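With one protein chain withheld, the remaining protein chains of the complex are depicted in position.
Letters are used for the chains, namely A, B and C, taken in the order the chains are written, and counting of residues starts over at 1 for each.
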Amino acid sequence: MATDTALPVLTANDFASDQDVRWCPGCGDYSILAQMKKVLPSLGVPREKTVFISGIGCSSRFPYYMNTYGMHSIHGRAPAVATGLKSCRPDLSVWVITGDGDGLSIGGNHLMHCIRRNLDINIILFNNRIYGLTKGQYSPTSPVGKVTKSTPMGTIDNPLAPLCIAIGCEASFVARSIDTNIKHLGMVLKRAAEHRGISFVEVYQNCNVFNDGAFDYATDREQKFDTTLELEHGKPLIFGKNRDKGIRLNGMNPEVVALGKGISEDDLLFHDERAPEPTLAYLLSRMRHPEFPEPIGVFRDVDRPKYDELINAQIAEARSTKGEGDLQKLY
Amino acid sequence: MATDTALPVLTANDFASDQDVRWCPGCGDYSILAQMKKVLPSLGVPREKTVFISGIGCSSRFPYYMNTYGMHSIHGRAPAVATGLKSCRPDLSVWVITGDGDGLSIGGNHLMHCIRRNLDINIILFNNRIYGLTKGQYSPTSPVGKVTKSTPMGTIDNPLAPLCIAIGCEASFVARSIDTNIKHLGMVLKRAAEHRGISFVEVYQNCNVFNDGAFDYATDREQKFDTTLELEHGKPLIFGKNRDKGIRLNGMNPEVVALGKGISEDDLLFHDERAPEPTLAYLLSRMRHPEFPEPIGVFRDVDRPKYDELINAQIAEARSTKGEGDLQKLY
Amino acid sequence: MATITSGPKPVVELESATVRFCGDSGDGMQLAGTQLTNTSALAGNDVATFPDFPAEIRAPRGTKAGVSGFQIHFASKDIYTPGDQVEALVAMNPAALATNLSDLVPGGILIVNRDAFDDKGMKQAGYQTNPMDDGSLSEYRLFQVDMTKLTRLAVEGCGLGQKESDRCRNFFAMGLVFWLYDRSLDPTLRYIDAKFAKKSPAVADANRKALMAGYNYGETTEAFAAQYRVNRAELPPGTYRNLTGNEATAYGVMTAAKRSNCELFLGSYPITPASDILHELSRHKNFGVRTFQAEDEIAAITATIGAAFGGAMAITTSSGPGIALKQEAMGLAVMTELPLLVINVQRGGPSTGLPTKTEQADLLQAMYGRNGECPMPVVAARSPADCFDVVQEAWRIAVRFMTPVMVLTDGYIANGSEPWRIPDVSKMPPIEVKHPGPSHNGDVFHPYERDERLARPWALPGTPGLMHRIGGLEKQDVTGNVNYEPDNHQHMINTRARKVANVANDIPLQEVTGPEHAGLLVVSWGGTYGACATAVREVLESGGSVAHCHLRYLNPFPRNLGEILGRYDNVLVPELNRGQLRLLLRGEFLIDAIGLNKVKGKPFTVVEVVDKIQELLADN
Partner (left out) sequence: MATITSGPKPVVELESATVRFCGDSGDGMQLAGTQLTNTSALAGNDVATFPDFPAEIRAPRGTKAGVSGFQIHFASKDIYTPGDQVEALVAMNPAALATNLSDLVPGGILIVNRDAFDDKGMKQAGYQTNPMDDGSLSEYRLFQVDMTKLTRLAVEGCGLGQKESDRCRNFFAMGLVFWLYDRSLDPTLRYIDAKFAKKSPAVADANRKALMAGYNYGETTEAFAAQYRVNRAELPPGTYRNLTGNEATAYGVMTAAKRSNCELFLGSYPITPASDILHELSRHKNFGVRTFQAEDEIAAITATIGAAFGGAMAITTSSGPGIALKQEAMGLAVMTELPLLVINVQRGGPSTGLPTKTEQADLLQAMYGRNGECPMPVVAARSPADCFDVVQEAWRIAVRFMTPVMVLTDGYIANGSEPWRIPDVSKMPPIEVKHPGPSHNGDVFHPYERDERLARPWALPGTPGLMHRIGGLEKQDVTGNVNYEPDNHQHMINTRARKVANVANDIPLQEVTGPEHAGLLVVSWGGTYGACATAVREVLESGGSVAHCHLRYLNPFPRNLGEILGRYDNVLVPELNRGQLRLLLRGEFLIDAIGLNKVKGKPFTVVEVVDKIQELLADN
């Protein structure tokens, strides 16, 4: 099998399955799929060692399109399926693909517990702020007032912020990107793959059929420099077409300031992915359009003990202290 | 019925049901029950307008002991039961009693969504860091390494912090108290009842049978002044037997400082329950023993639209714009 | 507004007609079908429809996976099914033709959009050569129409881009079919006004023009020799409107709420094919309807239980997988003896299965899906309009016996439609609901003190003096206190079972259509009613010795069912499952019921049932 483990150089196409892709023309899922296929060959993990687990939703069809192992499980349960798989098979590289409904509505609890256990997998949440597959009901990330099939008078549920939840559970890696920002998306997916422990990534994804333009503010050529802010480790928080605006800390609260006229980069809030305390990451995850530019990139990247390592370490320890189990002795 | 709504003056005993209480002798649940019975008469809400909904667990036996309406529902679902009840019956004062397993393990998702919707109810989570009713397995709040029936080699799950989760969901009222600190507990329960919108309260509760002493550090006569910190709105964060220590902000991180020798109260972090952004509350919820004194009291108390009000407001609006529904016209 | 009356060509009268529009998901076939349906209903026909769309939101354009179809059966006699075979097929592209042709009767009318048959389209459909030229369609009456071109011409000058222009093609197709069956364009023109006139006059104008163009094309071109006409049916007098099963379910619960004078609460989590009930109910807040889109099915039903505790008419809607998730909570509803409805719009299983396809395989789950001895009444709707009656009946049972009730419909009747005779609200009897009033004697209230039906009182929070606690642990009868005593448990197990059994005394006796005694009794339930009723009628007309017994009440069975079953030499149970009702009948009545079972995600055809009946009659 040396031949297999010796990693023949693979291309994006090698990761494409024989199934034709069945998303609506123009769906943001296509570009996420494309970036994933592009990133995987660069990781040096053979296809057979890669597994995609998903729940149910348009986004959750993802595994069918990858020439890897995969399971299109049931609604909301992918993180739990992945927990069983990764605990028994730490040798595998496991990805969970989920949606804002799959991951935050029915699956919110599994997501939370999977994150807090810091299982060494990558969770990509396709956030289109709508239920796509069931044809357009509001989701836990839909903004208040959103008119949908199930809310003709507008939603009254205050939305959940995926990253706030992840950080509330002490996620060791938290990031955000955008379907159409393909270079950035590729970078984020790669960083997520490289991180050991849970990697939680929110991707803004356009559902052009049931929630078209939900993220125009963040993708529009003109606006995006003012409405998004690319995080860079150790760098000050600067944004704007001419990079002439920044985020300054005022007590515990961020505020937008114009650079120049007395305010220099050093007065700004500096990003620190590796801050041991998640408070900064939390503060960043709270910055929302239109009050603030929405940060994209890596919010947090710290090292914590990993569930799959620990569960197997206990097995090893038990074996070394008690010796390999002997049934006859046990009886 | 005037006689009933004219609130005869009630006593704690009026709120006791005819069932004898069946917790282990010495269980912390007793004192929480006692405080609840003491606080309710002071709220001016008649017994028949008060409803206790619980899930399953020792703590969830609570409703049986109250002479109010109540439902001992199924494991983890109390917040959802309460959502249906309160949405149809905003006139009722609804309390949810849950445990660290009931509320954060199987019920974590309902808790999260109930909080983010800001339903006008009070959720009291009895945190004894163990599964009591099922006789001693670790819970989502058990510290790493905890040896229990199901973890003879110690737990490997990083615990969840109830308040971090609640704040991650933008809870409009968040507080913490301790079973044995009865005056403080009474105050917190009253504040929770007075708050409109979701009130989330974590109560440290001793399970003297399966997790005895889990909170000794916070209740011990000698230590408690150094290990806990009573939050007061608008006041600096001071603690210690002689109130000679405080919390100062260093960048985004809290640090313990000794007062005097150049450090005055004004240098300390001041508490603000009403801060519109939850970042401060989040930072406080991250302060854990032994690095920090653990804050008790009200972390956050802000006003947000309430789900039960909104759902009924839409009904009213629809009726005023479209007129009361007429089936014959509809057909 | 323009009204076009029938033109010069000869008109052939038909008793019934079956038409199917098929094309790409993007071609608006569902709309075309709906318009023809409503127009026919207004024309006084009896109609039955069968929409059939892909599971994918939108499969790649032009692929077979993306084909969407809508079949309409309209007639001057009363009909129960959308028809086994299609007499006129409209195919908008090659994939649609390839996947639907097999359902067209030999000699049937075949209208094809010729423009769509380019190489790419044909390749996607798997055609090597153009079927219109290679003679493979010779057995049909083929009409090749350049719909794309003709539509573009028709809408020229409306200021639409090509993409929008092509979107009008379905209106052209409608116009043509409307001419062919001599149908008025008015309802569709009205629809266009209502739907587009304000939003975008240009589109409205274009659709109107395309519709007319299609109609005129039929009238003027030589291609079509004759028109067809289906006269109004002899339906019982009254005003009718067309209704889908999910609409009927929504109207039914709203009506039940009104009749019982309850506020309506729906706790639901979206799932195909049940979501439309949530959508419909959420549009009627002015009826006091509260719709709660929960975080999952478990929250949906437990919120429903909370609402029921509070005194609302509380219902939860879902389909297979979601119903499985609700089972534990149904146990709580049974234990707390609260009235609520669990509505299961069955779909293809197991697991995620075939979300957009129909099936009847959740009957045993409805009966036995819960832990412990946990009986619940079960009722099932037989047709789209019947959903309206069944949910009201279910609510009547729920409040009278203080019990959750399971209502079964399926994707076929939920999406299908038929004319519904509009009832007179003022003539509907109230559904009686009692709540005990306040008590001031200071006595402890007994929440499990039962009436003659074994129903417990529905005491509402807020009522002075009735404070009480309920829950999922076994409870002492009368007091409702938690109780683990052996004899009490046995008593409560028996009581809950007897209470549900008592429902049999409050429902009508089972009726049979056909002879009192015969060689065969066909026993059906749910959405297979139409096929079975039609099949039995046909066999009877051809002199066969058969009768039909359709069950609305599945738990408990009507009191006289056993006696009925005994009267016939053989019993046939056609089901879209592997024999679930059959097991119940065999187990309860020890009769050797025979099954006709089909699990293909599709309803029975009449022929399938007729053939089985004939086979069994022949055997005797």
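Just so it is clear, a contact is a pair of C-beta atoms (placed from the backbone, for glycine too) under 8 Å apart; a residue touches a chain by one contact, two chains touch by 3 or more.
Quick caveat: nothing in here was measured; it's all calculated off a predicted structure.
When the whole complex is considered, the residue among C:Ala43, C:Ala256, C:Ile323 or C:Ala518 that touches the unshown chain is C:Ile323. Residue B:Cys24 is the one among B:Cys24, B:Val45, B:Leu249 or B:Met287 that touches the chain missing from this view. One chain is missing from the display, and on subunit C it is touched by residues 54-55, 319-321, 323-325, 327-328, 331-332, 334-335, 348-357, 359, 361-362, 364-365, 367-374, 471-474, 484, 486-487, 489-490, 493, 496-497, 577-578, 583-584, 586-588, 590-592, 598-602. Panel shows subunit A; residues 1, 3-4, 17-19, 46-49, 51-53, 56, 63-64, 66-74, 77, 80-89, 91-92, 109-110, 112-113, 311-312, 314-315, 317-319, 321-325, 327-328, 330-331 of it touch the chain omitted from the view. Counting the whole complex, the residues of subunit B in touch with the unshown chain are 20-25, 56, 58, 74-76, 105-106, 108, 131-135, 137-138, 140, 149-153, 157, 209.
Basically, only the chains that are shown with their structure count from here on.
Counting C-beta pairs in contact across A-C and across B-C gives the higher total for B-C. Rounded to whole angstrom units, the spacing between the C-alpha centres of subunit A and subunit B is 31. Centre-to-centre spacing of subunit B and subunit C amounts to 46 Å, using the average Cα coordinate of each chain.
In subunit C, 285, 295-296 are the positions where the chain touches two or more neighbouring chains simultaneously.
Shown for subunit B are the residues in touch with two or more other chains, namely 109, 112-113, 311, 314, 317-318.
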